[in-house]
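Removed: one protein chain of the complex. Kept in place: all other protein chains.
Chain IDs A, B and C follow the sequence of writing; residue 1 opens each chain.
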Amino acid sequence: MGTSFGRGGATTFQQDLANSDCIVIQGSNMAECHPVGFQWVMEAKARGAKLIHVDPRFTRTSALADVHVPLRAGTDIAFLGGIVHYVLQQEQFFRDYLLAYTNAPMIVSEKFADTEDLDGVFSGLDPESRSYDVETWQYEGAEVQAASGKRDQHWQRRTHAGRGEAHGSGGAEIGTEPKRDETLQHPRCVFQILKRHYARYTPEAVEQICGVPQEKFLQVCELLSENSGRERTSAFAYAVGWTQHTVGVQYIRTAAILQTLLGNIGRPGGGILALRGHASIQGSTDIPTLYNLLPGYIPMRHAHSWEDLATFVQGEAAEKGYWGNMESYVVSLLKAWWGPHATPENEFCFDYLPRLTGSHSTYETVMEQLKGTCEGYFLLGENPAVGSANAKMQRLGMANLDWLVVRDFSLIESATWWKDGPEIETGELSTDDIKTEVFFLPAAAHTEKDGSFTNTQRLLQWHHQAVEPEGDARSDLWFIYHLGRRIREKLTAAAADGTQKDADRERDRPVRELTWDYPVKGELAEPDAEAVLAEINGWNADAEPLSSYEQLKADGSTACGCWIYCGVYADGINQAARRKPGTEQNWVAPEWAWAWPLNRRILYNRASADPDGKPWSERKAYIWWDAEQEKWTGHDIPDFKATKPPDFQPEEGAKGPDALRGTDAFVMQADGKAWLYVPAGLTDGPLPTHYEPQESPFPNLLYRQQRNPVRQMMKHENNRFQPSDGQTGSEVFPFVVTTYRLTEHHTAGGMSRWQPYLSELQPEMFCEVSPELATERGLEHLEWATIVTARTAIEARVLVTDRMPSLRVQGRTVHQVGLPYHWGPNGLSTGDAANELASLSLDPNTHIQEVKALTCDIRPGRRPRGPQRIELVREYQQRAGITDETGTEV
Amino acid sequence: MGVRQWIEGWPVLRQWSDGDPSGRGAAAKSRVSDELAPRTREADKVVKSICPYCAVGCGQNVYVKQDKVTQIEGDPDSPVSRGRLCPKGSASLQLTTGSARQHQVLYRRPHGTDWETLDLDTAMDMIADRVIASRERGWQWEADGQRARRTMGFASLGGATLDNEENYLIKKLFTALGAIQIENQARV
Amino acid sequence: MTTAREATDPAAESGYTDHPPRMGFFTDTTVCIGCKACEVACKEWNAVPADGLDLTGMSYDNTVGLGANTWRHVAFIEQRKPLAAQDPGLHHDTDVLAMAEHGSATQPPEAGMTPTTPGSGDDFRWLMASDVCKHCTHAACLDVCPTGSLFRTEFGTVVVQEDICNGCGYCIPACPYGVIDQRPDDGRAWKCTLCYDRLGEGMEPACAKACPTDSIQFGPLDELRERAQQRVRQLHEAGVGEARLYGDDPDDGVGGDGAFFLLLDEPEVYGFPPDPVVTTRDLPSMWRHVGAAAATLLAGAAAAFLGAGKGR
Partner (left out) sequence: MTMSDGHGSLAARPAREATTGVNTGRRRGRRGEQPVVPDTQFTSYYGKPIINGPVWKSPDIPAYLFLGGLAGGSSLLAAGAQLTGRGRLAAVTKVGAFGAITLSLGALVHDLGRPARFLNMLRVFKPTSPMNMGSWLLAGYGPLAGGAAASAVTGKLPKAGAAATAGAALTGPAVAAYTAALVSDTAVPAWHDGHRELPYVFVGSGAAGAAGLGLLGARQGEESPARNLALFGTALELAAFKRMEKRLGMVAEPYRAGRAGLLVRAGETLAAAGAAGSVLGRRSRVARLLSGAALLAGSACTKWGVFEAGLTSAEDPKYTVVPQRERLLRQNHAGGGEAQRGNPAVPQSG
């Protein structure tokens, strides 16, 4: 969404779903995974809204829906592209909205060639390096970006791919003012390109690819169209059902295009709600524990000989919009980290930032561990031994470490694999031989520490400490603070004893000079979380808390740990801890906690009014221009400069926010518009295109190009890929697997499989199959089945159910196997981990693994024990003729 | 209790005196029932919190008595959740106070076959030494011929279940140490 | 027309003067998402023990039914019936007895698909319903309890007093709904108390409070009944002809339930008895027959001696 609208966060908030006239839940099983948020969907239904659930399975969400559309896992782009086609062809789009707030009229470079022209790939593909040269995708007359001449293409792609698309903030720079055609007739305008691009996504194609009957598909199209426009709005909700694919980002992009065409962004009851799975997953990308980002979606540095702070900013910042002020954000961050040591003379310690060389995602890290380069590993509330794709690779990586620190509540699989992991049983590893030193440190619970979570709607909510943690349990704040304190003491001592080499002293300087003097409290010397929040919020030269990122300066007079969170500690008050009851304020509830940016609850809400600043309709009024008071007003805080009139035209040469017109509702975008077509910022194409998953039993019906040509793959003997349709051996893995969550458990189970009350509700790993598949493979209800991929074999109890439909696709029946992924061998409720089956094939933008659509075989009975388990997999590999090249073709 | 009191408290007699001749209501009420009170009433304090499971962000009220959490339930004030919780949120009390939680640092030495206990202070010191050593061994002033100023010696995974403040310090410390392999569940 | 019903006031009849209104549950199963928050919230509040790990294969229901350690139970029914509007007619004019000859139902091993409705085509729906103690107006468990452990509270609810119960087990087969049960390791009988302790403090029961979609609604029974009638009308207007209330009728065999339900299918599909009757309704007749039998015995014995003449 970052690339489409400017910020990757949910455009709306859960309560606003109640205002929708139609809600499409796709790639999410909201009733099961977000039951309490689902109450707002039910409210909408109570007001007459229609609920559509698009999902391979019939879930608890489907049970409450007006329409359930079962589709083949991994074909969402074809389905949504079909709706885009319908909306364009039937002229159901919201024309006034389109002209005012989107890049539909922009004219694209004549060098651009679409998948229509190149049979499934875009112009600029370099098959050697599996990457696109994105220059041809630009608007006419625009350059890729200001610094492009100086930057080497490879790193340029990396940096830009890194920004925004994951969950964050910020569209890419597009250069000069693009040409427009207000009639939308120019053959190279975005609108026409879009029309051509989706021309072949017809209802017939959708039926063939997704297995959705045309009648049902058209029903969805009609419902969505009927419920969008001036008077009505529709909302989309998605979750990891979309992101966990080799084309995950493009799934979301398709929904963004659709919602933009229908005029549903920035308006009440509209928008796209990303449903995150962890308490603070939004927060952990905003303040990223991610390799490629710095706080506030500032990209990490890449290794370039020439780069200094100025060129970095020049390369990354935009001319127009709020990314135009990026230098202030970077400098303020550096000031927050290195305080007085960060000076204009030393570029505010810009050199202290480590540099990237390519991707360093968790899956590359595993490769580094196997190589031996990465010898130490912290696991902070995460369980990759069952929770990550191809869990075996994760364990093998850990078995090659020198040391491992696991911080969790209980002895999760990632802490005990060295004595009871699957490889011990198969004989691939032996406990005696494993050199890894393992530290298990008990973690404090949320009731035992202060701090803030950022929820799925960008809302920072503070939780207060209720009691002290028991025994050795400590918060991660305590752990990281005291670890840092000890390391700093040791390095300071080393520097002081006079024997240290200069280079080493220089190496340690960023650590020694780091601002790390947080106040501690209580017997346990717990750092004061509010003091950390105050640093995140930032302060000015007089140490006064800032209230808005507009106050940030590039001269070093302000410090701010995360610019998008600036304002959370305005007036020295913890705004995230505000708890004015919802019943005592309006339905937007602006005085409950604090949302980034600047407490705005619906993003781009300028678009809820027409270009003149009047609500599109009374029914859907949200923010409007009050001519008397000369400011924007309404139910929410305007996501726009409050005093900028609708007819504002920037002066020639204006930069940053000042360059935004009064109608540029998408204030983070370099042109102020929602992007139907993404000229820059994505690695795998400016428009979403249907590709088959890495492993698919079907050919790509639309193009000769079978799979995303730039998907990312990890080659390893334990990460073999399977042949897809048309290749010999594909019949060995004839079924589609999809993985998912259940209400009763949480992610990899670390917080649920140990709880008796939750475990008894879903006591054991199971797989779900249709009665047809059960008959075909002789599977018995409640008996065991073994599921095999080229990676491994797992076992599960069988549930035979109509909830897992077999679909008719391309004239044949495709059976699907459903696997919840919560289990592992430890805890009360146990079973094999579904993630063992997945391969490491990743979305090229986000590096998220594809676990929502794989192929497999399923057979009755338990899996073999010991070395025979490996034998079985090897036998399958041989039968399918799998080599290290299989499935890796472009 | 005196005999007289006992006799007077005998429900058979109260059936006739208390207007409950069938003995199915007021007369049958026991002393314990009479004095029944919800344990939340006994709480010393009610602490405002947020559910730690998914990202809906439900409000929770944490009831504390004598420094022990005695009950966790939905916070009706929250405009997001309106006091409601899912089964996981409802199991927060078991999550935070249940017997499944470890409270002791455990250590497995290289090639060891079982856990050993370790005191927290020693563990922290050992970890700090490990970090320093691995950072040094994995240090790269340059990568691919370019200045990199980084270490590939250690990595970190996790954060989506942590507080923003915790993530902030993790990113800050590890970046200052030169580590780049910092990841979380957002990708998993 | 709904409020005009004359309902008995069980609290008043049980010696409570000036008592609060009768409180109860209205469980609207049409908005239930089967999340089981009610089950967990109930267990957390009441410290009910976990009930063991058993994958039953009964759809997503792994707690099977109400019992000593399950005071809220969510039923899951997979049916080959359309998600939506139904033909409203019922077809019970066939010989149910003859059908019963074929056996009652499919056992769990064959019941991945509940075979309740063979249906046709692609139709499919998934019913979910949270069951609980009904807190009957005429409660058999309460009637038969020999110790007065089970008693009627001032809220009109039925509660086991754990300081009194001696584990005689009589209440268990007496309940027409299969609610109450004995906890083997403890010996006593347990069931939903409608959170009696919370009610006293003006708090709502734990399950109703947690319920994410308000499928479980708590309140004065009169209000709930009215709300439920409205809801049924609304559903009928929306074309859901099969919506019906269960346990709301004060004239039924238990005098109406304190916890009643809105269902989308026959009660027995959810595991409810279709026409429950409090067993003690027949107790006067039972006592009469016992008396007559005793007299018969007395007479028989007398005759035995008369017929035998005098002994030696």
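Assume a contact is a pair of C-beta atoms (placed from the backbone, for glycine too) under 8 Å apart; a residue touches a chain by one contact, two chains touch by 3 or more.
Fair warning: this is a prediction, and the values are worked out from it, not measured in the lab.
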{"item": "Selected residue (touches chain absent from view) among A:268, A:469 or A:545", "value": "A:268"}
{"item": "Listed residues C:132, C:158 or C:172, member touching the removed chain", "value": "C:172"}
{"item": "Listed residues C:21, C:49 or C:271, member touching the removed chain", "value": "C:271"}
{"item": "Interface with the unshown chain - residue positions in chain B", "value": "10-12, 15, 22-24, 27-28"}
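Operating definition for what follows: only the chains that are shown with their structure count from here on.
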{"item": "Separation of chain A from chain B, taking each centre as the mean of its C-alpha atoms, in whole Å", "value": "26"}
{"item": "Whole-Å separation of chain centres (CA-atom averages), chain A against chain C", "value": "46"}
{"item": "Per-residue multi-chain contacts in chain B, two or more chains", "value": "72, 84-91, 94"}
{"item": "Multi-chain contact residues (two or more partners), chain C", "value": "35-37, 39-40, 44, 212"}
{"item": "Residues of chain B that touch chain C when the two form their complex", "value": "11, 18-20, 22-33, 36-41, 71-74, 83-91, 93-94"}
{"item": "Chain A residues touching chain C - in the complex, by the definition given at the top", "value": "31-32, 35-36, 38-39, 42, 58, 60-68, 742-744, 756-764, 766, 771, 780-782, 797, 799-803, 805, 828-829"}
{"item": "Residues of chain C defined as touching chain A within the complex", "value": "31, 33-37, 39-40, 43-44, 50-55, 57, 59-60, 62-63, 78, 80, 83-84, 108-113, 122, 124-128, 212-214"}
